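Shown here: the complex without one of its protein chains, the others still in place.
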Amino acid sequence: MKRAILAASWLGALCAAHAQPAVTAIEAGKVLTMDDADRVINDAVVLIEGGKITAIGRRGEVEVPAGARVIDAHDRWLMPGLIDCHNHVAGSLADLNDGVYLTNPGLRTVDTLTPNNELLKNARAGGVTTVMLIPGSGNNMGGFGTIARTAGDTVEAMTVRAPGSLKIAQAGNPERYWFGVGRTYMNWNLGQTLAKARAYHDSWTEYEAAKARGEGLAPPPRNLVWEDFRPLFRGEIPVTVHTQMYQVVQKTITQLHDTYGLRVVLDHSTFDGYRTSALVVERDLYTIVGPRQFYFDRTQRRIFGCAQRYFENGVRKLGFNTDAPVVPQEELSLQATIGCRLGFDPYLALKGLTIYPARALLIDGMVGSLEVGKAADFGVWTGDPLDPRHACLMTIVQGEVVYDARQDRRF
Amino acid sequence: MKRALWIALGLAFVSGVATSQELPWPLAAADDEPAPAEADGADAEGGEDAAGEDDEDDAPRWFALRGGSVYQAGAWLEGATVLGKDGRIVAVGTHVVVPADAEVLDVTGYRVYPGLVAFDSRGIVGQQPGDSTDVFGLELNLALATGITTVGAGSQLAKLTWGTLEGHDLGESGLVRIDISQASLRARLREDLARVEAYLRDSKIAAAAKARGEEAKEPDSKFLRGKFAAYRDLLVGTKRALVNADTAGDLRALTRLTLRFGFRAVVKGAVEGWTLPGELGRAGISVVATPRERREPDPDRMAENGWSIENAARLHEHGVEVAILPRSPGISMGGLAGGDLLTFPLEAAFAMRGGLSEDAALEAITIVPARLLGIADRVGTLEVGKDLDAVIVKGDLLHYQTLVEWTVVNGRVAYDKAKDTLLQHVRPRDGEGENLPVPLIWPRRGNAPDSPPRPR
Partner (left out) sequence: MRSSTSLSLALAALVCSASLADEPELVVIRAARVITVSGEEFAPGMIVAKDGKIQAVGQRIEVPEGAKEFDLGERVLMPGLVAPRTRFGLRGYTRRGNQVQQRAAIELVVRPDAWDGLLEAGVVAAAVYPEGSDLPGRAVVVHTHPGAPAERILLDPGYLRVGFDALPGNKRTLRGALKAAEQAIEKEEKAKAEWEKKTKPDAGKPGAAPERPSGKRPPRRGPRRGPPQPPRAPLMAGAAEGQSSTAPVDTTKFNPPPIPEAVAPFVDLLRKDKAAPRLFVELGRASDLVHFDEVCAEVEWPQRPVFFAPNRSTRSIQTDFFRVVERLGEEQELVLLHPAISVEESTFVRVNLAEELSRAGCKVAFVPVFDARAGYDALLDDVTLLVGEGLSRDAALKGLTLHAAEAAGVADLLGSLEVGKRADFVVLDGDPLQVGARVEQVWIGANKAWTREVSR
């Protein structure tokens, strides 16, 4: 009964949003912009028009146009929508991991995107607005992931970018593909696939250069399997690497980054992966920690927060992931909470939930911080988003209310 | 005697007031002085020693937490002292006189909460705690580091005493496990309870008749063994029932049973409890809830269903006693955090997210589970007469950055963050742990020289 009402009211909200004036103004008690200036604006006003932020500043400094729809959140915190670089629930879980081969360069998760599934609704309740839907780690190369909004009624409306990244699982799961699959074979096989992909990319780059020079070279044969690798090698999309433990993370860095020149995002990076910190710092890579958040270091009988351990050793581009459904998507902020419980700095942790993952995924031009021109993706929180006692009351994606706890409280 | 001196020394260092000049040296010197040489000197000395030892054994063990903000039923007693004698609290207040030979922990600037009580646990104490707990176990250590001082473990109860079995085993919990997960089981239970009820009624009638001087036949009590004995305890109110139930249907069936037979029940789970909180409250049912326990709603059902983060709050509003327990009542070292006893207080914080008040959230991890386990007279609050079990933290226990500084069990420091490697390096306590941060080396214990000694 309640659900029916809720669904109706939610639809109503959407319709209302369409019918309403072009400008929405949100009056907030505190706005965590997460921008480069690290501005935190108290008693702020944010203007939204056409799904984008058009103005942001202190009340009085920003003029609210007459007739604007005003959302009163004067005792709330505004926080950019949280971004998870490692999600499996935006698509159908049954198709988590198609393992045709040990490396599957042609597969794409965009084919599995499932708008408005229950887990996505929960995600919105956790203030999560953007996720990277990637294949599982049952084989070394699961295919291309999709950057998706947690809201949107169609695949097109959800999709931020497809392909979003290439999913590679360096080790620690693909071994299950078949017996006899160990690290040496996996790395060799992965290298073979990448070599083929690069050869394809190189042949086309050569052809394009020749064409630009006006030389009449015959085009190489087109192969859709390798087509998505071209933006990958051009550095236009990253590679999301399931990698953890010292040796494996090292291999990821040297093989994928050094040898193949890929834009590596170290995903998981847990256990004692932090011992690679020096290598990570040298190459300025993004490290997205989770779903494990601590490592029991048996050499010292200490519990180390993984994020803090990276930070202590110089790594600054740190984020958090849930590997949802391993940790429910709506608990993304809790991942950072645990990191902070074990020593990490809360403000940096908030950046690790927003702007750092946005940069890692190369979508920071659109989302990740509350700045003029960026998408109006944010959560309205009752307080510190890292504190489990506070909740996200309202989630807005591209200017539209996609979750309202007053109507359908989920988390 | 020597031990007394050491305690005195410890006291001096801890309190930080006494200087070396103020140490009770004369006392020590008098003890160490050799007995005067007499013909029967040896005997006299032996006698003295024996007496001295007896004194030591009989002397009460005083322990005081001094200067902290002490949590007392929703209020803070500032700058107060909690004094314990032989592990029990004998005084709480701002003007408590601490005996000179007490071990004192100065907690000025810290908050003192009652020790946390986990309604259930796995792997922290032994299956038969008194006989098989590893009192130096890692899990026990970690539970103490979370502030837990008492646990239920299956049907057993135990205090988390570190390195000692004194006061460890609390015996069995006063809970009778019943199963209502299937209609047939419920029917059987109903029959059994009715049988015990009839017996109780008949014996009451017989007793009344006897009191009137009439001849009366006592009902046959032979069947009152095993489950029937347990059911009798339920019906006379000396024990509570423990039930696993999550759905509104099961919960409603339980309320019908408790109302019909008049017994009290503790429900573990009650994920859909928020859909019928009033019914549960009226039926005298208590709940051990996990605020984040998911149960995705079935939209095809007409009634409200599924999980709600507001579950604990809604139940509490309707007078249901609510205890909080994480999803996994163990402690895992795998690195996935936030769902087990290692972050026990955070689970209470999630209940607050759902609307539970701070006091109710604190009670849900202290006195309420103590009450449900039948040990509220021993643990759960800092009151005179109860065990001196305390968690000492800087700031708010339910804040995510708060780590336990000390845990006290039975008037003994069972965990000290600055002295235990586990979490020492996380926001180290002022003035302690200078060697931090810790490098990636293999430390050595003992005083090993650099190279093996060579023979002459």
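First chain written, first letter: the chains are A and B, and each begins at residue 1.
Criterion: a contact is a pair of C-beta atoms (placed from the backbone, for glycine too) under 8 Å apart; a residue touches a chain by one contact, two chains touch by 3 or more.
Since we're looking at a predicted model, the values are computed, not measured.
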Residue of B:D134, B:D179 or B:D298 touching the missing chain in the full complex: B:D134
May I ask you to list the residues on chain A that touch the chain which is not drawn? 296, 298-301
Since one chain has been left out of the picture, which residues of chain B touch it in the full complex? 126-128, 131-138, 163-165, 333, 421, 442-449, 451-456
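Note that in this section only the chains that are shown with their structure count from here on.
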Using the touch definition up top, name the residues of chain A that touch chain B in the complex. 1-3, 118, 270-271, 275, 291-296, 299-306, 308, 312, 326-328, 331, 334-335, 337-338, 340-343, 346, 386-391, 409-411
Which of the residues in chain B end up touching chain A in this complex? 292, 294, 296-297, 299, 302-304, 308-310, 333-338, 343, 346, 349-350, 352-353, 398-401, 403, 421-427, 437-438, 440-443
